[in-house]
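Note that this complex is displayed minus one protein chain, with the remaining chains in position.
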Amino acid sequence: MLWDILNIIGIPAFAISGAIVALEEKYDLFGLYVLGFVTAFGGGVIRNVLIGIPVTNLWSQGNLMLAALIAMSIVALFPYMWGNRWRKWILFFDAVGLSSFAIQGALFAHKMGHPLYVVIVATVLTGIGGGVIRDLLAGRKPAILREEIYAIWCIMIGVCVGSGWIVSELGLYTLLVIIVILRMMSVHYHWNLSIYRKHPSV
Amino acid sequence: MLWDILNIIGIPAFAISGAIVALEEKYDLFGLYVLGFVTAFGGGVIRNVLIGIPVTNLWSQGNLMLAALIAMSIVALFPYMWGNRWRKWILFFDAVGLSSFAIQGALFAHKMGHPLYVVIVATVLTGIGGGVIRDLLAGRKPAILREEIYAIWCIMIGVCVGSGWIVSELGLYTLLVIIVILRMMSVHYHWNLSIYRKHPSV
Partner (left out) sequence: MLWDILNIIGIPAFAISGAIVALEEKYDLFGLYVLGFVTAFGGGVIRNVLIGIPVTNLWSQGNLMLAALIAMSIVALFPYMWGNRWRKWILFFDAVGLSSFAIQGALFAHKMGHPLYVVIVATVLTGIGGGVIRDLLAGRKPAILREEIYAIWCIMIGVCVGSGWIVSELGLYTLLVIIVILRMMSVHYHWNLSIYRKHPSV
């Protein structure tokens, strides 16, 4: 159930972030769907390979594909809605996808009884897959490697779950919301330490 | 049997397309073989991972490797034969590889009894693997994402197979030939809607 909900959140979120990057790169309609799908399910494939879920499960998840299709169609139908704010929307959906996948990785590693630093590594590696694939396919350097603030939130998820502090469903949903809010605040208030920022940081 | 034949078509085709891209990028002899192999078998690995075939099967397919080796050696021995027409040859072998892998993905998803849109997604994702890997390794944006005409042919394969309209061996071979012809006609007559085209489209 929890797993399903994290997927229902993470896969469309990555699909939307891929679709918006496709708009930004001036890809056409099919490029938009392909990049969205590859981002969402490429991220899912990496996560499945890393935590040992059969990859073919993807093809049984018709509902997730439908969700991704609908999500991308909304982006495609209202391309101007994302206007100048593309970057923020990409960051938002990227944050949602990353957080939900990272929580899955953290839970998996924690349940196997691994020590904290292994949980943290599993959290980061499962969380970043979708975003890294999206950026590579768009011909960009992966944002995760340029903006280390991402990694801080991933590590926080790993610490909270790996230490056994947050493992209840309610706790994990709360963690998801908090991480997404922190991520967006770090954008708004320029906590981001990236060398590519244009405004002075706080 | 059908599976074997699609592999015997698809793997050398991707190997040749990788080798020609290596020539274009001024890679040396070993770069040519490495890029050709990684394109052919990287595409195969992605397809196997996606549709649940053990990846280690690759190492039992000595004949396919020999076929890829011979195909790449022909490219290496006659580098000038491909001359100014590199781009068309890349597109031709890419079309053959993509179509045969896409048909495999479509058949697999169809046999599992999935609804049409899942078959289409499986078709596109298994078809594009080799070309995407080749382009990433050559430092290029994946052509599949810039030239949406590719996706149309992939989707056509998905629709024909996923709707159960074409599933006989003869029908699938015919489909393969038709898709490759349509792909090449779309190049010749500039059906390609890519923003990189130099000539007016029809």
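The letters A and B name the chains in turn, as written, and every chain counts its residues from 1.
One rule holds for everything that comes next: contacts are C-beta pairs under 8 Å (C-beta built on N, C-alpha and C of every residue); 3 or more make two chains touch, one makes a residue touch a chain.
Just so it is clear, the structure is predicted and the values come from calculations on it, not from any experiment.
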item: Selected residue (touches chain absent from view) among B:Leu2, B:Leu66 or B:Met185; value: B:Leu66
item: Contact partner of the left-out chain, one of A:Leu58, A:Val96, A:Ile128 or A:Ile179; value: A:Ile128
item: Footprint left on chain B by the chain that the document does not show; value: 22, 25-31, 33-35, 37-38, 41, 45, 49, 54-56, 58-60, 62, 65-66, 69, 136-139
item: In chain A, positions touching the absent partner; value: 49-52, 109, 112, 114-115, 117-118, 121-122, 124-125, 128, 132, 136, 140-142, 144-146, 148, 150-152, 155, 193, 195
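Criterion: only the chains that are shown with their structure count from here on.
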item: Distance from the mean Cα position of chain B to that of chain A, given in whole angstrom; value: 29
